[in-house]
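Of the protein chains in this complex, one is absent; all others appear in place.
So, chain A:
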Amino acid sequence: MLKLNGVNTFYGNIHALHDVSMHIDEGEIVTLIGANGAGKSTTLMSICGGTPPRSGEITFEGQPIHKTKMDQIVRLGISQVPEGRLIFPDLTVMENLELGAFLRNDKDGIKRDMEYAFSLFPILEERQKQAGGTLSGGEQQMLAISRALMARPRLLLLDEPSLGLAPIIIQQIFEIIQKVNASGTTVFLVEQNANQALKIAHRGYVMETGHITMEDNAATLLANEDVKKAYLGL
(Lines give C-alpha, C1' and ligand atoms only; values in the text may rest on other atoms or scores of the structure.)
Protein backbone atom coordinates (compact mmCIF):
# COMPACT_ATOMS: atom_id res chain seq x y z
CA MET A 1 0.00 0.00 0.00
CA LEU A 2 2.69 2.48 1.08
CA LYS A 3 6.27 2.01 -0.05
CA LEU A 4 9.38 4.00 0.78
CA ASN A 5 12.32 3.26 -1.46
CA GLY A 6 15.78 4.65 -0.65
CA VAL A 7 14.44 7.83 0.93
CA ASN A 8 16.97 10.49 1.96
CA THR A 9 15.65 13.52 3.81
CA PHE A 10 17.61 16.56 4.92
CA TYR A 11 17.02 19.45 7.30
CA GLY A 12 19.25 22.03 5.70
CA ASN A 13 22.59 20.26 5.73
CA ILE A 14 21.63 17.68 8.31
CA HIS A 15 21.10 14.28 6.77
CA ALA A 16 18.12 13.02 8.79
CA LEU A 17 17.01 9.92 6.88
CA HIS A 18 19.54 7.60 5.21
CA ASP A 19 18.26 5.35 2.43
CA VAL A 20 15.10 4.47 4.29
CA SER A 21 13.13 1.69 2.64
CA MET A 22 10.00 0.16 4.07
CA HIS A 23 6.60 -1.03 3.05
CA ILE A 24 3.20 -1.16 4.67
CA ASP A 25 0.67 -3.58 3.26
CA GLU A 26 -3.08 -3.21 3.26
CA GLY A 27 -4.73 -4.19 6.53
CA GLU A 28 -1.54 -4.23 8.59
CA ILE A 29 -0.46 -2.45 11.71
CA VAL A 30 3.19 -1.63 11.14
CA THR A 31 5.23 0.08 13.80
CA LEU A 32 8.41 2.08 13.59
CA ILE A 33 10.30 2.13 16.87
CA GLY A 34 13.45 3.94 17.85
CA ALA A 35 14.96 6.36 20.31
CA ASN A 36 14.18 10.04 20.52
CA GLY A 37 15.72 11.82 17.54
CA ALA A 38 16.20 8.67 15.46
CA GLY A 39 14.17 10.16 12.58
CA LYS A 40 10.78 8.57 13.21
CA SER A 41 8.77 11.78 12.97
CA THR A 42 10.86 12.86 9.99
CA THR A 43 9.81 9.65 8.27
CA LEU A 44 6.17 10.58 8.78
CA MET A 45 6.72 14.16 7.65
CA SER A 46 8.49 12.87 4.55
CA ILE A 47 5.43 10.79 3.72
CA CYS A 48 3.13 13.77 4.32
CA GLY A 49 5.05 16.31 2.29
CA GLY A 50 6.18 18.31 5.33
CA THR A 51 9.85 17.57 4.70
CA PRO A 52 9.97 16.21 1.14
CA PRO A 53 12.81 13.74 0.53
CA ARG A 54 15.79 14.94 -1.45
CA SER A 55 16.11 11.59 -3.14
CA GLY A 56 14.30 8.28 -3.19
CA GLU A 57 10.72 7.43 -3.87
CA ILE A 58 7.53 7.15 -1.84
CA THR A 59 4.51 5.52 -3.42
CA PHE A 60 0.99 5.10 -2.16
CA GLU A 61 -1.04 2.45 -3.97
CA GLY A 62 1.47 2.58 -6.77
CA GLN A 63 1.33 6.35 -7.22
CA PRO A 64 4.45 8.40 -6.40
CA ILE A 65 3.59 10.88 -3.63
CA HIS A 66 6.96 12.28 -2.58
CA LYS A 67 6.32 15.47 -4.56
CA THR A 68 2.76 15.84 -3.31
CA LYS A 69 2.06 18.92 -1.18
CA MET A 70 1.10 18.57 2.45
CA ASP A 71 -2.48 19.76 1.92
CA GLN A 72 -3.04 17.21 -0.85
CA ILE A 73 -2.01 14.11 1.09
CA VAL A 74 -5.27 13.68 2.97
CA ARG A 75 -7.11 13.69 -0.37
CA LEU A 76 -5.30 10.46 -1.23
CA GLY A 77 -6.60 8.70 1.87
CA ILE A 78 -3.73 9.27 4.30
CA SER A 79 -4.47 10.93 7.66
CA GLN A 80 -1.96 11.83 10.28
CA VAL A 81 -2.22 12.06 14.05
CA PRO A 82 0.84 14.24 14.56
CA GLU A 83 3.31 14.34 17.38
CA GLY A 84 2.01 16.55 20.18
CA ARG A 85 -1.55 15.99 18.90
CA LEU A 86 -1.87 19.54 17.54
CA ILE A 87 -5.46 20.07 18.56
CA PHE A 88 -6.79 23.50 17.59
CA PRO A 89 -6.98 24.88 21.14
CA ASP A 90 -9.55 27.64 20.57
CA LEU A 91 -11.89 25.54 18.46
CA THR A 92 -14.49 23.36 20.11
CA VAL A 93 -14.23 19.58 20.06
CA MET A 94 -17.03 19.58 17.49
CA GLU A 95 -15.25 22.10 15.26
CA ASN A 96 -12.01 20.13 15.50
CA LEU A 97 -13.87 17.07 14.27
CA GLU A 98 -15.64 19.00 11.50
CA LEU A 99 -12.29 20.21 10.21
CA GLY A 100 -11.10 16.63 10.11
CA ALA A 101 -13.73 16.18 7.42
CA PHE A 102 -12.75 19.42 5.67
CA LEU A 103 -12.55 17.91 2.19
CA ARG A 104 -15.78 15.97 2.46
CA ASN A 105 -19.18 17.27 1.48
CA ASP A 106 -21.43 14.35 2.41
CA LYS A 107 -23.26 15.75 5.41
CA ASP A 108 -24.91 12.48 6.39
CA GLY A 109 -21.67 10.54 6.18
CA ILE A 110 -19.88 13.16 8.28
CA LYS A 111 -22.61 12.95 10.87
CA ARG A 112 -22.39 9.15 10.97
CA ASP A 113 -18.61 9.26 11.33
CA MET A 114 -18.91 11.77 14.13
CA GLU A 115 -21.27 9.44 15.94
CA TYR A 116 -18.80 6.63 15.36
CA ALA A 117 -16.02 8.75 16.90
CA PHE A 118 -18.27 9.47 19.88
CA SER A 119 -18.93 5.75 20.25
CA LEU A 120 -15.18 5.09 20.34
CA PHE A 121 -14.56 7.91 22.82
CA PRO A 122 -17.78 8.78 24.70
CA ILE A 123 -15.95 11.49 26.67
CA LEU A 124 -15.66 13.53 23.46
CA GLU A 125 -19.42 13.63 23.10
CA GLU A 126 -19.71 15.00 26.62
CA ARG A 127 -17.14 17.64 25.84
CA GLN A 128 -18.25 18.49 22.28
CA LYS A 129 -18.91 22.18 23.02
CA GLN A 130 -15.69 22.67 24.99
CA ALA A 131 -12.60 24.30 23.51
CA GLY A 132 -9.98 21.73 22.47
CA GLY A 133 -7.35 23.42 24.62
CA THR A 134 -9.31 22.70 27.79
CA LEU A 135 -9.14 18.91 27.34
CA SER A 136 -6.69 16.72 29.23
CA GLY A 137 -3.76 15.18 27.37
CA GLY A 138 -5.53 11.85 26.98
CA GLU A 139 -8.72 13.47 25.74
CA GLN A 140 -6.73 15.54 23.26
CA GLN A 141 -5.14 12.36 21.93
CA MET A 142 -8.58 10.82 21.55
CA LEU A 143 -9.72 13.94 19.72
CA ALA A 144 -6.66 13.90 17.47
CA ILE A 145 -7.33 10.28 16.49
CA SER A 146 -11.03 10.97 15.93
CA ARG A 147 -10.23 14.05 13.87
CA ALA A 148 -7.90 12.00 11.66
CA LEU A 149 -10.60 9.33 11.24
CA MET A 150 -13.12 11.98 10.12
CA ALA A 151 -11.32 12.09 6.78
CA ARG A 152 -12.09 8.35 6.32
CA PRO A 153 -8.45 7.47 5.71
CA ARG A 154 -7.35 4.15 4.27
CA LEU A 155 -3.97 4.66 5.93
CA LEU A 156 -3.71 6.17 9.40
CA LEU A 157 -0.34 7.52 10.52
CA LEU A 158 0.14 7.91 14.25
CA ASP A 159 3.09 9.75 15.76
CA GLU A 160 3.77 8.80 19.40
CA PRO A 161 0.16 8.53 20.52
CA SER A 162 1.27 7.32 23.96
CA LEU A 163 3.53 10.30 24.67
CA GLY A 164 2.92 11.81 28.09
CA LEU A 165 -0.17 9.75 28.88
CA ALA A 166 -1.07 7.66 31.92
CA PRO A 167 -0.68 3.88 31.42
CA ILE A 168 -4.42 3.25 31.66
CA ILE A 169 -5.12 5.83 28.91
CA ILE A 170 -2.35 4.37 26.76
CA GLN A 171 -4.02 0.99 27.12
CA GLN A 172 -7.32 2.47 25.96
CA ILE A 173 -5.76 4.31 23.02
CA PHE A 174 -3.97 1.19 21.81
CA GLU A 175 -7.16 -0.84 22.04
CA ILE A 176 -8.89 1.74 19.86
CA ILE A 177 -6.03 1.61 17.36
CA GLN A 178 -6.56 -2.13 17.08
CA LYS A 179 -10.28 -1.62 16.70
CA VAL A 180 -9.75 0.94 13.92
CA ASN A 181 -7.40 -1.48 12.19
CA ALA A 182 -9.92 -4.31 12.53
CA SER A 183 -12.50 -2.17 10.76
CA GLY A 184 -10.25 -2.03 7.70
CA THR A 185 -7.90 0.93 8.15
CA THR A 186 -4.21 0.26 7.68
CA VAL A 187 -2.12 1.70 10.52
CA PHE A 188 1.44 2.99 10.59
CA LEU A 189 2.41 3.57 14.20
CA VAL A 190 5.51 5.46 15.22
CA GLU A 191 6.37 4.88 18.87
CA GLN A 192 9.03 5.16 21.53
CA ASN A 193 6.91 2.90 23.67
CA ALA A 194 8.25 -0.14 21.83
CA ASN A 195 6.70 -2.72 24.13
CA GLN A 196 3.13 -1.52 23.65
CA ALA A 197 3.59 -0.85 19.96
CA LEU A 198 5.08 -4.27 19.17
CA LYS A 199 2.30 -5.97 21.10
CA ILE A 200 -0.42 -4.70 18.79
CA ALA A 201 1.58 -4.53 15.54
CA HIS A 202 1.94 -7.18 12.87
CA ARG A 203 5.37 -6.08 11.77
CA GLY A 204 7.95 -3.64 13.00
CA TYR A 205 10.95 -1.59 11.90
CA VAL A 206 13.72 -0.34 14.16
CA MET A 207 15.31 3.00 13.37
CA GLU A 208 18.64 4.33 14.64
CA THR A 209 20.06 7.73 13.67
CA GLY A 210 18.18 7.83 10.41
CA HIS A 211 18.89 4.22 9.34
CA ILE A 212 16.52 1.27 9.40
CA THR A 213 18.54 -1.30 11.35
CA MET A 214 16.03 -4.12 11.76
CA GLU A 215 12.79 -5.28 10.27
CA ASP A 216 10.77 -8.31 11.26
CA ASN A 217 7.50 -9.64 12.58
CA ALA A 218 6.46 -7.83 15.71
CA ALA A 219 6.55 -10.98 17.79
CA THR A 220 10.10 -11.78 16.65
CA LEU A 221 11.27 -8.24 17.41
CA LEU A 222 9.64 -8.40 20.81
CA ALA A 223 11.71 -11.50 21.57
CA ASN A 224 14.94 -10.17 20.05
CA GLU A 225 17.71 -9.68 22.61
CA ASP A 226 19.07 -6.44 21.08
CA VAL A 227 15.61 -4.89 20.90
CA LYS A 228 14.91 -5.96 24.45
CA LYS A 229 18.10 -4.34 25.67
CA ALA A 230 17.80 -1.12 23.70
CA TYR A 231 14.08 -0.39 23.71
CA LEU A 232 12.27 -2.55 26.19
CA GLY A 233 14.48 -1.86 29.18
CA LEU A 234 14.87 -5.57 29.93
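By our rule, a contact is a pair of C-beta atoms (placed from the backbone, for glycine too) under 8 Å apart; a residue touches a chain by one contact, two chains touch by 3 or more; residues count from 1.
Methods note: contacts and distances are computed from a predicted model.
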Undepicted complex member, UniProt protein name, chosen from "Branched-chain amino acid transporter permease subunit LivH", "Nitrate reductase", "Glycolate oxidase iron-sulfur subunit" or "Potassium-transporting ATPase KdpC subunit": "Branched-chain amino acid transporter permease subunit LivH"
Omitted-chain contact residue, chosen from A:74, A:93 or A:176: A:74
Options A:1, A:24, A:48 or A:206, residue touching the unrepresented chain: A:48
Contact residue for the chain not shown (choose from A:151, A:165, A:194 or A:212): A:151
Contacts of chain A with the absent chain, listed as residue ranges: 48, 50, 69-75, 79-80, 82, 86, 88-91, 95, 98-100, 102-103, 147, 151
